[in-house]
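Here is the structure we will look at.
The other protein chains are all here in position, but one chain of the complex has been omitted.
By letter and in written order, the chains are A and B; residue numbering begins at 1 in each of them.
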Amino acid sequence: MSYTPFIMAAYLLSTAVLLWAALAPVIKKRSLLRQLKARQQRMDKTQ
Amino acid sequence: MSKQATGTAFGALLRRDFLLAYRRRAELLQPLVFLMVVTTLFPLGVGPSPQLLANIAPGVIWIAALLASVLSLDSLFRSDFEDGTLEQMVLSGQSLALIALARIVAHWLVAGLPIVLLSPLLAMWMNLPDEGLPILIESLVIGTPILSLIGAIGGALTVSLKRGGQLLSLLVFPLYVPLLILATSAVGAAVVDLPYTGQLGLMVSGLIVALTLAPFATAAALKLSLS
Partner (left out) sequence: MNPIVLFFHKTGSPPWFYRFSGYLIPWLWAIFLVITAIALYLGFFHAPVDYQQGATVRIMYLHVPAAWMSMMIYGLMAIMGFIALVWRIRIMEVLVIASAPVGAAFTMMALMTGSLWGRPMWGTYWVWDARLTSELVLLFLYFGVIALYNSFDEPRKAARAASLMSIVGAINLPIIYFSVEWWNTLHQGSSFGGDGPGIHPDMLLPLLLMAISTKFFYGANLLSRARLILLKQDHRKRWVQDLLSQEKH
């Protein structure tokens, strides 16, 4: 039996899982900073 | 009530339910993890013998699906009941049955469909033979909407009760029995190459009946709970 598809699947899945784990906080942080900046701008306007 | 208004009300309700579901998505994953944990407990309880697991696989997976469904049904109407939204919906004059149907559709998409998607993983754990998997998926696709429809009636009846959750399981499990029997029989038959279309056919007719009647029963139950 050819091992190649299994090896490739293992590496692809691992990369996907680790990539998700690595990127999730980065994406959430960007969106959080955007939200906070927007809120701060709104508050500055009312000041 | 114009047809257009009804249609957009349905759509609006669906959109709202999805938005609410998205905000609570951590909560929604819990019944699915429960599904996986319960399935895992069976081999640990009865031993890992591949043949034994294969024999009980259809039953175990379906029972796990029933349990997971009941978990997610309890909160179907509860938060809207508690903050008064439900009352507003009843007073709005829109068809309550349609409102109930919208809620049921959203519930199935968010709670029932994931069960269908997880089933191959569960089938692998329970050693279900490959011939059984397509039928298992079919039985879940037909059956999980029935779980949502019938479960909604129970959820609506118990929404005003304090310990509603426990009572809900008691109420709906007997109603689920025919579904369980038909579904597991179909999958079991498929595995040994016996005919299974009869069971699936009966399940489909059950789905049609549930689709037409359950929303009205749910609406009546909601009115009862609010009175």
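The criterion applied here is as follows: a contact is a pair of C-beta atoms (placed from the backbone, for glycine too) under 8 Å apart; a residue touches a chain by one contact, two chains touch by 3 or more.
Fair warning: this is a prediction, and the values are worked out from it, not measured in the lab.
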item	value
Residues belonging to chain B that touch the chain removed from view	26-27, 29-30, 33, 36-37, 40, 43-44, 47-49, 124-125, 127
Touching residues on chain A - with respect to the absent chain	1, 3-4, 6-7, 9-11, 13-14, 17-18, 20-22, 24-26, 28-29, 32-33, 36-37, 40
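Following the convention adopted for this analysis, only the chains that are shown with their structure count from here on.
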item	value
Whole-Å gap separating chain A and chain B, where each centre is the average of the chain's CA atoms	32
